[in-house]
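Shown here: the complex without one of its protein chains, the others still in place.
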Amino acid sequence: MPILRRMIRLGLIFVLLTGRTLLCAQTAPVAVEYQLKAVFLFNFTKFVEWPADAFNSDQEPFVIGVLGGNPFGSYLEDVGAGEKVNGHPLVIKYFKTLDEVKSCHILFVNKAGITNLSDLLSAIKGRSILTVSDASDFLRSGGMVRFYINSNNKVQLQMNQDAAKTARLQISSKLLRLTDKYEPK
Amino acid sequence: MNSNPLEIILVEDNYSDAELALRALKEANVTNRIVHLKDGAEALDYIFGTGDGSNRKAVNTIGLILLDLKMPKVNGIEVLQKLKADEITRNIPVAVFTSSSEDPDVKECYRLNVNSYIIKPLDFIQLGHTIRNTGLYWLMINHLPDK
Partner (left out) sequence: MPFHDLPIQKKLMRASLLISGMVLFVTCTTFFTYEFFKSRQEVKEKLETLGKVISANSTAALAFDNPTDASEILSALKLEPHIESACLYNKEGILFAHYPDSVHLTSFPTKPAGEGYFFSQSFLDGFQPIVLGDKRLGTLYIKSDLSDIYDRFRLYFLITAGVIAVSFLLAYLLSVILQKNISLPVLALVETAKAISEHKDYSVRARKYNKDEVGLLIDAFNEMLVKIQEQNMTLSEFNTTLEQKVKTRTSELEIANKELESFSYSVSHDLRAPVRAINGFAAILERSHSDQLDKEGKEFLHTILREAGRMGHLIDDLLAFARLGKKEVQKTMVDMTTLAKETVDELLKLDSENNATKINVKTMAPALCDAVLVRQVFINLISNSLKFSHNKPDAFVEIGSLEEGGVVTYYVKDNGVGFDMRYYNKLFGVFQRLHSYEEFNGTGIGLAIVHRIVTRHGGHVRAEGKINEGAVFYFSLSSLIPVNH
């Protein structure tokens, strides 16, 4: 299994990089953090409002897309199974390339699978897609929401409100309270 | 019988009564001199010697006065009053001899110290008895204080 081995190796690298998460990661290396992130992704549907033209019809599904490799395993499906967002059935899609991203409302960009974030984000700029990633320079590159682990070892959110505004996404104030504001320098 | 020195004076205005009394005395064999005086005024004159100027009677010769009450001029009560008020005549026995049995007369007479109060009986025989008994009592039986 060269892929798996590579993934484990990557994981180890990640662990080495993040240092203190090592102990947690060891028992459930990916699952705990991404399980939480999966839930968060789903929860965004409750605190973010999409413009009406984001959907062509009422029956059109609400799509949560994952680009650049799936770090969630099957958790995302577990969380979203049978759920609806404002009447739209929830669908999870996994994209390999940007070209595949056509109808999508939340796009999680796996930092591991993406090289040029800026290009990617400029490509979808103007579309009402909530872009989420755990890449450190995601917001600087024009992304909207970034997951990060704070000093308490908790998953925290950082948000680029201007980007969300540009995408005509309305972020609930409740959500805003929880997020760190990104201030472009 | 000897002539009795004492007189019996009968003061009576009624002729019939006086006549009957005198006859009764006579029939009772009373020997004393009997003087009949026809009313109170005459009696007072006879006894006290006033009025027509004749001398006063020697009082100690009067043994008994039989006195009628109802008389003209001076009635018996007045005579009795005068007799009993006078020191000299006070002791002369006075027997009121009357027809009246009415209380006021009796009481008044006794108040004036009458000696006897006798109601004249209607019956002549009884009248005689009464007069004789009265005379006998006062002249013979009764003893008067010395004069």
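We just call them A and B in the order they show up, numbering each chain from 1.
The definition used in the following text is that contacts are C-beta pairs under 8 Å (C-beta built on N, C-alpha and C of every residue); 3 or more make two chains touch, one makes a residue touch a chain.
If you're wondering where the values come from, they're calculated on a predicted model, not measured in any experiment.
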item	value
Visible contact partners (per top-of-document touch definition) of the missing chain	A, B
Residue ranges of chain B at the interface with the undisplayed chain	14, 16-17, 19-20, 23, 69-70, 98-102, 104-105, 120-125, 127
On chain A, residues whose C-beta touches the chain left out of the figure	36, 39-40, 43, 46-47, 154-157, 172, 174-175, 177-178
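In the analysis below, only the chains that are shown with their structure count from here on.
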item	value
Inter-chain centre distance, chain A versus chain B - centres from mean C-alpha coordinates, in Å	187
